[in-house]
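A single protein chain has been omitted; all remaining protein chains appear in their positions.
Per-chain numbering from 1; labels A, B and C assigned in written order.
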């Protein structure tokens, strides 16, 4: 690999960065809310980068989006109304719409320019999902919208940027926000939120505090992890509900997938489900010993 | 993080590299077999680097070494004699010796200088294991040794450098080698070998071929994966035996750990075991569809 | 400086590269002839990069272009007709047109797309020069054009990309090419060509061979050097003529500048002239001992 050329560098830890050779800069600019770049590389295909952090890439986004969407959808007895916070690439929306029983999706992404750029440059992500008649796409703050709404949703999916100081989303990971969300849920509704890095050396940045904050609001919570190559590490996603999550056998999970989802999944099935919900010992211990709670007045920021 | 200073760069893919800020170069030189560096960084502590590839780091080596050693040891009814190929840092040896039932360990690391450097610079890795009276440490080629030996081992652990073209170990991943190994095993003996990267974009470099090669030699094989932060990706380890692996309940696994191992593990327990042995869908499909076999005359090299 | 973000890396030596943080990628693409990028950085402003090599930057291009143009123009008794080979940014053209006595400029840049991109994105370089009625701008191979032409020029300026293997210009640095050029010159005409890097560790890449090749074709040659920040090193430019270069006093040079040039120069004056024409000892010795000649059949390529 010739070292000459354009590279995208992204810090993972203060003293560790990833260098990605960029074949093409498809877009680079600022919206009203954030810096946006759409890059193309040999290894990842097209990447969406917001405020210098890789959000998802063409090559591996199906892992992240299948892992975020399908466990919550399948643990619910029959989800028809879905809320998506964030998710501008359309990958989460695409996976939600693959569930035949879904009747209505309300998706709020703060930044219309990001969504427009994704529609234009990331067709493999959204695959036309924004044009599905079941979708109501809005561009406003998810928190304000939910606080003012009286609708309830079966599954609520938070596909947000990380809780970074000065970022657009850190108030969407707090105790106060989760209470607003809960008011829009029925007793058997399920919330799932992306929860930041979950590697040995990074899970205490926000994964454990998101989990701990959710346990203060909901009766039942379940942490999951998944390896996302573009993030160079494990990633955390947390489910929460006031009803207990059903214990499903492998056959039940694979049966529900076959029955409800009208496409072939690449990442998720019953064995993947078992992998995602079984956490390594150190992670369970860290989760148990976490005492911080994200509050509006004192949020925990990712490094 | 000030960009000025020493950095260690390691390519993960041809167009993706990791940059690690180096606080201290503890050692940098060449042995008769390979280039060796022992580096110290904020995030990883001390790292062992052979021929430009990070082998293990102080901060996360317990994940790799517990994942490599304990599943194979616990799936065996009562391992007393152990063979270790490679493993110069002493971390694999340390985990093996934690099993109280172990009576004899034969460890072969080709390169005495690497072992000497590890003894000196990586005390947190070996923790004095080389001085345990149960250990016979030899410096010669593992393949020649095993071919000439008549001893049998209960568990045989291959903690080798990756199968890189021009490297020291690629003939320790072939069909021919595994037949030599098998000749040193009883019917209920278990082999485990590190098997290279196992991420979405890297598992076909060698993980699937190691698995496929082992299935041609042994009646039973089991692939496992684990996230090792220092490798920036999932890592594969494959078990093989001519006897079926027992199906152990969580309680049985945790009971065996308590009964056999005289220290507290940080990574491995029953839930971790379930995580390691449950592979994501794409990986199982890739493994099933792999047709390449590593042979001495036509080995598959890692990129 | 945050390490996260886009960087442009350019190798200076095989084991030395420069990393430039890119604020904006204004353009990135391929023309029929070469890869083109127009980048913007804090330190250099807008840069033109062809085939991965920085050609000129907004912040320091005046040094390169004044150094290339004015010595040759002032050493000529009264240049009216000028030939420019290359020079797509328009900076060389701008400096030539500042000479009031210039009546006609023929500029050949092979690549119309590069010129169009420069007109659009590098207004500070050309400053409208392409619209000057004295200019005839053509897009064809300079060598073919000159071989077929019967016109003579007072000053001929080769503002070319470096002689790189597989590049577009290496046949514009050979003995055969210089004989074609010479056929388009009067006895007192002056040729000047950019001649590649001229630092202690790089001047033998092509500077000394360009000089030596010119001495085989012209009666008089004069090497000059100038420090161009964007190139991270000294740069060579060589003058050649069949008439001896006049020895001008400081007052004569400054007088000619005042008399002929209708703008204030930022880099070039009499003392700068003395600096450029006085070479350090090692460089003169290297030039003297150079025996290679660039020939079409055996060109010397820059590393």
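What we mean here is this: a residue touches a chain if its C-beta (ideal position, glycine included) is under 8 Å from a C-beta of that chain, and two chains touch if they have at least 3 such contacts.
Here the structure is a predicted model, which means the values were calculated and not measured.
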Option from C:60, C:109 or C:290 whose C-beta touches the chain left out: C:60
Which residue of C:234, C:261, C:287 or C:300 touches the chain not shown here: C:234
Residue of C:24, C:120 or C:266 touching the missing chain in the full complex: C:266
Missing-partner contacts on chain C, residue numbers: 1, 9, 11, 13-21, 23, 41-43, 59-60, 63, 199-202, 227, 229, 232-234, 265-269, 271-272, 274-275, 278-282, 284
Interface residues of chain B (partner: the chain not displayed): 2-11, 17, 22, 24-25, 28, 37, 52
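Convention: only the chains that are shown with their structure count from here on.
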Centre-most chain [mean C-alpha coordinates]: A
Where chain A and chain C are represented by their mean Cα positions, the distance between them in whole Å: 53
Chain A-chain B separation of Cα centroids, rounded to whole Å: 33
Contacts with 2+ other chains: residues of chain C: 3
